[in-house]
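Here the complex is missing a single protein chain, while all its other protein chains stay put.
The block that comes next holds subunit A.
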Amino acid sequence: MKRTLENIENQFETFQILNEDGEIINEDLMPDLSDDELKELMHRMVYTRILDQRSIALNRQGRLGFYAPTAGQEASQLGTHYALEKEDFILPAYRDVPQLIWHGLPLYQAFLFSRGHYHGNQMPEGVNALSPQIIIGAQYTQAAGVALGMKRRGKKSVAITYTGDGGTSQGDFYEGINFAGAYQAPAIFVVQNNQFAISVPVEQQTAAKTLAQKAVAAGIEGIQVDGMDVLAVYAATKEARQRAVDGEGPTLIETLTYRYGPHTMAGDDPTRYRTENMDNEWEKRDPLVRFRSFLEKKGLWSEEEENKVIEQAKEEIKAAIKKADEQPKQKVTDLIKNMYEELPSHLEEQLEEYSEKESK
């Protein structure tokens, strides 16, 4: 028995292409990306790092609401996303705002989401996604449904969903991967294992050595990837996507990563549960540092280029905040109107009552 478990666990080795020094160690699996595409990936990671820094600052100034920091997870978030097509459907968790932005959600709407304004949750036409899920795991079963729907409709697209290491403890996680497996539905399940669920380390979450191996029980493909290596994350997702659209079923991808910041900006203090030593160890594996050094060696990236991205990000963020500020404040009557397609009579009454209150 014991040997069976060991055998399985040993098969889940961490997949890596780019090592911490930015050297290719897995030439055979190097994805087929043009120079421009490689630069675009870097552009997105730098931009997203700046967005994170600005969002934290804006939150501290009281200009943003709910915010879950993303620094450290750029390769996991943007590497998976870069392997998608526009018609793929994203079911993100609360930390996965960057993927939504690169899928087409305007920045000012992302800020409105943070402020708890419903317009932040209205995906523009053609942006195939739900707004971030707050209930841990709920998106996993829904992804199975989206994927099955795509399969039944004969679409060549996939559903992709995200959760964290903590999320893999939820029943919905198992149900989602199992349903998708049973229907051989075109889904990609990403677990961003950033080592902690708020304060609880992954070792206390499960006795399983890897989270990727949870795929085995569901009878689907599973892979553990170095989540700080954007090329490996991209390659794994690209392959999972291809299999999914070819009718070969879903994949579970575990990315090993780290969140540098607090869990959210609502009072979490990571020094209560993480050591500085651990922070430093992970920062050495930083996805931007690694990819930058790879691109620089190829002559594809320079400080000048990076500064251009930083300036662009800052300007766009400034404009987006301004636009968010200009939106009409959300009202209770907006909520009432959004409850049903046709308002029942008791809500008609309440609509009148609150319209009166709001006009005072």
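To be clear about the criterion, contacts are C-beta pairs under 8 Å (C-beta built on N, C-alpha and C of every residue); 3 or more make two chains touch, one makes a residue touch a chain; residues count from 1.
We take it that contacts and distances are computed from a predicted model.
Asker: What is the missing chain called in its UniProt entry, if the choices are "Dipeptide transport system ATP-binding protein", "Fe-S cluster assembly ATPase SufC", "Thiosulfate reductase cytochrome b subunit" or "Pyruvate dehydrogenase E1 component beta subunit"?
Answerer: "Pyruvate dehydrogenase E1 component beta subunit"
Asker: Who touches the missing chain here, A:Leu91, A:Ile136 or A:Val309?
Answerer: Touching the chain that is not displayed is residue A:Ile136.
Asker: Sort through A:Gln16, A:Gln205, A:Gln224 or A:Thr257 and give me the one touching the missing partner chain.
Answerer: Here the residue in touch with the unshown chain is A:Gln205.
Asker: Which of A:Ile25, A:Ala57, A:Ala319 or A:Met339 touches the chain that is not shown?
Answerer: From the options A:Ile25, A:Ala57, A:Ala319 or A:Met339, the contact with the absent chain belongs to A:Met339.
Asker: Residues on subunit A that touch the omitted chain in the whole complex?
Answerer: 65-66, 94, 115-118, 134-136, 166-167, 169-171, 197-200, 204-206, 266-268, 272-273, 329-332, 334-336, 338-339, 346-347, 350, 353-354, 357-358
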